[in-house]
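First comes the structure, then the notes that go with it.
A single protein chain has been removed from this complex, and every other one stays in its place.
And then chain A:
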Amino acid sequence: MDRFVWTNGLLEPYEDLKAQQHGIKIYDGEDKTPFEYGTLILTSHRLIWRDHKRSDCVLALPLSQIVFLEETESGLGKSAKIVVHLSPAPPNRPPGPVASSQNSYIRLSFKDAGETEFHRRFIEELARRSWEMTQPHPAQQQQAEQAGPTGARRAGIVGIERKLEQKRKETDQTISVAFEDLSNLMEKAKDMVSLSKTIAQKIQDKQGAISEDETVQFKSYLLSLGIPNPVTRETHGSGTNYHMQLAKELAQVLQQPLEECGGMMSLADVYCRVNRARGMELLSPDDLLNACKLLEALKLPMRLREFDSGVVVVQLVSHSEEEVVRETSRLVEESGSLTAEELSRVASFSVMLARERLLTTEKKGLLCRDDTVEGLRFYPNLFSTKPVMEP
């Protein structure tokens, strides 16, 4: 019984209510105690007993001090009990109802039944050992100690609300400190963009005394800034409409680079290029993928394609498969044999795409492979072009 401490009955923020049962009498070992009729509350960290009549009489027992439980069934004139075996009391524990006790166990008598459910929950909670995860903060512990059986300072909903408010403020502060630098940067970037826009306007209107050379220079600066008015969720709402507009923007931005790199670009490359061009208004991979899926439906000059290997690319519609196969097979024939790395060097595709091209061409029966420890090398398919036996 000497392991119990006084408490204000409020749960700590990290504590969760697990079970509750009224009509509980506490025995110190076999001896009766003055705590005859109260509500027993099981939380993730403590066992709390609150007197029915005197609401300021609240006891708590940390679950960490419980060694094991025993259940005794009800009998004639006896109510069911849970025997709680306890470890020795810590030396400097906060004040409790009993200074010292001979017994190393207490008994909880269930006057109004409910012992089975409570026992089950109790065992679960002990097994979970939540108290090891969140050790009560020393300051909070002190608060709990100060609040004696009569001093419920921050009781009730107001107390909880105040606590929540305080917590929110703390979080806010942490976040805003973390993002201060970033928001400064954004601020500057906005200025930069608006400045460049005004200059662009001036150039267009041929206002101000800007020489031809400067115009060209400015224009190149502006180009490197990327897309002047990126499609964003703010301007085009959410959902399909947004993705459709995005798809149109993609088609515009990607046309040129796709033509330059052989009509095909891996989705990862597309993602990098588009986001670099958009500057501040970054796209999420999901949005990009959704927009790319709409490319074909919107009859834009490119489409999304997935290879058997799972590699996803954006491909110009004009860029037909037969052409890829023909081109790849020509390149291999010219060099005698090629690996994906060599092809990527010869034709300046990425290695991944070079590999896909070779595999596609092999599938069409124009190439065959030589698989050795040195790597996968592709040859023109002489099996199908040359007779089995040479005449």
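Criterion: contacts are C-beta pairs under 8 Å (C-beta built on N, C-alpha and C of every residue); 3 or more make two chains touch, one makes a residue touch a chain; residues count from 1.
What we mean here is this: contacts and distances are computed from a predicted model.
Candidate names were "Ribosomal protein L9 domain-containing protein", "RNA polymerase II transcription factor B subunit 2", "Vacuolar protein-sorting-associated protein 25" or "MMS19 nucleotide excision repair protein", and the UniProt protein name of the unshown chain is "Vacuolar protein-sorting-associated protein 25".
For the chain missing from the display, the contacting residue among A:132, A:322 or A:371 is A:371, taking the whole complex into account. Touch with the chain that is not drawn comes from one residue among A:190, A:276, A:330 or A:386, which is A:386. Mapped onto chain A, contacts with the missing chain fall at residues 337, 362-363, 365, 368-372, 377, 379, 381-384, 386, 388-390.
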